[in-house]
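Removed: one protein chain of the complex. Kept in place: all other protein chains.
Presenting subunit A:
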Amino acid sequence: MLELKNVYVKYGQFTAIQNVNIQVDAGEIVVLLGANGAGKSTTFRAISGLSKPVSGEIQLEDQAIGGKSPDQIVKTGIVQCAEDRKLFTQMTVQENLMMGAYVHRKKKNEMKKRFQEVYDMFPILYEKRKDTAGSLSGGQQQMLAIGRALMSKPKIMLLDEPSIGLAPMIVEQMFETIKQINREGTTILLAEQNANAALSIASKGYVFENGKIVVEGTSEELFSNEEVRRAYIGA
């Protein structure tokens, strides 16, 4: 469904990712593992069009999307929940969700349906719909970021460290939510440092180091890989 072939991204002289090859099939949860600065977020930026790859190809369902602008990419059905959430902090929860449905802004019914689905999934967002996004707790902000992304009815969702900075109990809920979104038909590409939890819901994974993919395989393979265990699972 989503395929990256030999993708390179540079920030000035600095090569942020090199020779990245990733394949995500429809309906899967795929996880990108790696330390801070290993290249996971840059890979996401390249897919979303926030950073232009200097070379390589990115394809969604055989349509080349590499180098397109972010708004064109959202229209193709890819949506990213960034690590720092990028919410509109002085807008209300409801306004944030409304902006999330930007690509469907002319379809009133679709918009209503989307609101219903997101509020069903996150009842707390309905309760807080009139509060500003900036006044929410970290966990609620993360829910809002995911909710906003769902409003565009994506085919594939890129989730960048959804568990970062959240209490352990909320993290567990977050992974349940991700599984639920996936069950309801959205393919998921997840970047995580919490390798244990991520691999338990993913079908396969890629391990990043210094901008390169150093190991890839199914979740079982990565779980049993000595190096991966030592570096990312800690057991």
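Miscellaneous remarks
Everything that follows uses one rule, which is that a contact is a pair of C-beta atoms (placed from the backbone, for glycine too) under 8 Å apart; a residue touches a chain by one contact, two chains touch by 3 or more; residues count from 1.
In the analysis below, contacts and distances are computed from a predicted model.
Hidden chain, UniProt protein name from the list "Branched-chain amino acid transport system permease protein", "ATP synthase subunit a", "Pectinacetylesterase" or "Asp23/Gls24 family envelope stress response protein": "Branched-chain amino acid transport system permease protein".
When you scan A:Ala38, A:Leu87 or A:Leu159 for touch with the missing chain, the hit is A:Leu87. Across the entire complex, the residue among A:Gln18, A:Thr42 or A:Ser152 in touch with the chain not shown is A:Ser152.
Taking the complete complex into account, residues 48-50, 69-71, 74-75, 79-80, 82, 85-91, 95, 98-100, 102-103, 105, 148-149, 151-152 of subunit A touch the chain not shown.
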